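One structure is given here, and the rest of the page talks about it.
As you look at this complex, bear in mind that one protein chain is not there, while each of the others sits in place.
Chain nomenclature is as follows: A and B, assigned in order of appearance, with residue numbering initiated at 1 for each chain independently.
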Amino acid sequence: MSNVPMEYYLILSAFMFCVGVAGVLIRRNAIVVFMCIELMLNSANLTLVTFSSYLGNSIGQVFVFFVMTVAAAEAAVGLAIIIAMFRNKMTVNIDEINIFKW
Amino acid sequence: MINLIYITVLLPLIGFLINGLFGRKIKNAFPGSSGEKIIGTIGSATVGISFLIVVGAFFQTISLPVEQRSNTVELFTWLSVGGLNVKFAYLVDQLSLTMALIVTGVGFLIHVYSIGYMHGDKSFWRFFAYLNLFIFAMMNLILGDNFIVLFLGWEGVGLCSYLLIGFWYDRNFEKGTTSQAAKKAFVVNRIGDFGFLLGMFLIYQTFDSLNFTEVLSKAATFPVAEATFGLIAIFLFIGAIGKSAQIPLFVWLPDAMAGPTPVSALIHAATMVTAGVYMVSRTSIIFASAPAVMMIVAVVGLLTAIMAASIGLVQNDIKKVLAYSTVSQLGYMFLAAGMGAFSASIFHVMTHAFFKALLFLAAGSVIHGMHEEQNIQKYGGLKKYMPRTYLTFFIATLAIAGVPGLSGFFSKDEILWYSYANGSFIFWLIGMLTAMMTAFYMFRLLSLTFYGKERFDHHHVHPHESPSVMTVPLIVLAFFSLVGGYVGLPKVFVGESGNLIDSWLKPIYAPAMNKLALYGSHSHFEEILLMAASVALALSAIYFALHVYTKKPEIAENLSVKFKGLYNLLLNKYFIDEAYEAAVVQPIQKGSEKLLWKVADVVLIDGAVNGLAKLIDKFSAGIRKIQTGATHAYAVMMLTGIALALLWLILSL
Partner (left out) sequence: MNIQLILFFILAAIAAVTSVMMITRKNAVLSAVFLVLNFFSLAGLYLLLNAQFIAVAQVIVYAGAIMVLFLFVLMLLNTDTEHKLFIDKKAIKFFAILVSIFVFVQLAFLIFKSNPSRTLTPDEEASINAGTIQSIGHMLYTDYIIPFEVAGFLLLAATIGALVLAKKKFE
């Protein structure tokens, strides 16, 4: 572990995060957008684990545990919403669902 | 009793609250007229108890040595702003007690009278609420120990005057409505109040205080320029002009007769309109320090007196005659004040309160008995129908005409004497002419109303005497009109200390007198001579009036035809209302309409407001497109925000 500089992990994490962001912003399919969010969560997890490990402190990993819990809950509810949405609109393309306005 | 003086102010307020808040309920809760009786009793009793307390305080004060007669009753600190510290305090001294006796005494009688006069009115409770509120405001005006409390009362009586003139807001009055008359009174008063306010500001700037005791003692000793005194005095006098209906702001008082007659008696004859006189009297030292303004006061008073009296000669409305007579008598009071005879002016305030309130109330009794008819040409021969009203009216007429032995004679004579002694022969002459006219028009009124042929329609009008709840106050006032003058017997007969009211009030005016120091030496012979002349002239005027209007009415007809121009001029009150209309009201209205409304309001203000709204509307229509409803757009915006926040973080490293 100590042979790998900490920055490497962090840069990888930042990269994955930005890829996730770009995915959220440009993809049409709501499920893929959802997966991109999971990707962003995981990049954050990577940062947490990195710091936890380099500091020799397990609090970061406890946090990762909670993030996973929330991600699981979110996936369950989010996918249920997508199913409900699909039933109403017969599509999961979010650019065809523009009711978020005035 | 002096320490309890605040109760005299508080009680009418309580009466106002009870009648104002629960009056309608009280009236509805009791069948018939017993509700009215309860309301009337509450209204009258509060003022009556106040009167008793004032009497108590008066006797307590009179028992004190002269130096201790001025007491302050402090209630609480009202305003404390920077250097300005205004206490809510009442000043109980000779002057305020005299005024308080008049206000509560005459006020009580008028309250009692009103129970009869207002009987059956749909807003009976409202009337008593307003009357009590008026007494409350008036007592603050009189008893206030500083200009702020005085101003509170000053504005309060103005408000009550407005409310009571427009009391019968659904009735017509002359060419307009009572509401218009009320508005006129209010607006004209406001002009005067503006002057009064400026005067107060100037006083605070000059003397750094608004407390009477401080200001007046500083005014007596401070080295202040005469111009400053002059300016203060002029501003205060403008306030007095508005409130006391002097030239050029007297036009509201005749229109104020639109209110019920007891209101005319209480507010527009006996008490409120004398507030200006009281204020000039209270600040006598300031006026005395500005001799030029004193002269202005005297001249304005004199001109008002003769002008109003001449208008009164030809008026046909019973209340209008009395209204102009009031303006004229107020002119007398200012003449006295301007001549430095402050105690004489207060003496005249007192006697005038008695006989003018009596005249109004008796006139109200006549109007009541004649089914709201106010034109004296349609009266005549009422003597036998209304014996008590006639008798009291007769006494009051004698008093105001200046017949020796009655109250009006003493006060008027004192004023005339001072106008000669401190002024000049011209002043005396004009004052004398006014007195003659007064005697004439009062006896014209008396003759047309009570003597001669009965000119009313017997089928429709059945004159009757008023109930005793109305006539008893008349009799009490008649008594005071008879004997009220004996507290101010002429010094020429009773010596320097025999004039009770003068020696009672003297300490108040001592600083002013020291500054004026214009007691010239005049022989007693002169005074008696002038007195005899005035009595003779008044009596001849009375004889002439009686002769013309009871025996030979055609003389009056001939005269009015012969001097048609003059007659019309007087009948139309010198066209002063029309002149004001053309010179002040119309330009303001036109200016408001053409410039302020059409240009300033519609184009500028509305344009700015609507334009702004339109601009925002356009802008919003554009900016609304940002809100596409597509989640992407929102997410992009959010990320942009995060990027910018990060950038800011980096740049601030």
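As a convention for this text, a residue touches a chain if its C-beta (ideal position, glycine included) is under 8 Å from a C-beta of that chain, and two chains touch if they have at least 3 such contacts.
Fair warning: this is a prediction, and the values are worked out from it, not measured in the lab.
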| item | value |
| --- | --- |
| On chain B, residues whose C-beta touches the chain left out of the figure | 632-633, 636, 639-640, 642-643, 646-647, 649-650, 653 |
| Hidden partner interface residues of chain A, rising order | 1-12, 14-23, 25-29, 31-32, 34-36, 38-39, 42, 45-46, 49-50, 52-59, 61-62, 64-66, 68-77, 79-84, 86-87, 91-93, 95 |
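The rule we apply is simple: only the chains that are shown with their structure count from here on.
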| item | value |
| --- | --- |
| Chain A-chain B separation of Cα centroids, rounded to whole Å | 84 |
| Complex interface listing, chain A residues touching chain B | 21, 24-26, 94-95, 97-102 |
| Chain B residues touching chain A - in the complex, by the definition given at the top | 624, 627-632, 634-636, 639 |
